[in-house]
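Notes to accompany the following structure.
All protein chains of the complex are present and in place, except for one that has been dropped.
Here is subunit A:
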Amino acid sequence: MAALGTPLRTFRGLLRELRHANGRASRPYRDTPAYQHIVAAFRANRVTSEKLCRAQQELHFQAATYLCLLRSVRQHEALHQEYHGRGERSPEEVAGLVGFRLPQQPGGKG
């Protein structure tokens, strides 16, 4: 498996992403089921007598995939907010781009 990194790195990255993904923070991120599940899964598969444990590799790959998911969703959202989040310009702004002003029509159009 190419470039998976160490399990420790994946684990720390996951915890960091979970901390960022805590939305309304009604409870600290350590109480969320995701945190507890990940910690329990990593702890359970830590000790193994075989050098090339298939379950360990499977879990590590899954954890790395989940880390990629959380990280890229967060980055995508940040990019969206920064570049695409402002929506369309209003007619006043569009007119202002070329130096015009919309007329004041208190009676409505037409």
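The rule is simple: a contact is a pair of C-beta atoms (placed from the backbone, for glycine too) under 8 Å apart; a residue touches a chain by one contact, two chains touch by 3 or more; residues count from 1.
In the analysis below, contacts and distances are computed from a predicted model.
Engineer: Quick one: find the hidden chain's UniProt protein name among "Phospholipid/glycerol acyltransferase domain-containing protein", "Epithelial membrane protein 1", "WD repeat-containing protein 41" or "ATP synthase mitochondrial F1 complex assembly factor 2".
Structural biologist: "ATP synthase mitochondrial F1 complex assembly factor 2"
Engineer: Residue-wise, where is subunit A in contact with the chain that is not depicted?
Structural biologist: Residue positions of subunit A that touch the missing chain: 1-4, 18, 21-24, 26-27, 32-34, 37, 44-45, 47, 49, 55, 57-58, 61-62, 64-66, 68-69, 72-73, 75-77, 79-80, 82-84.
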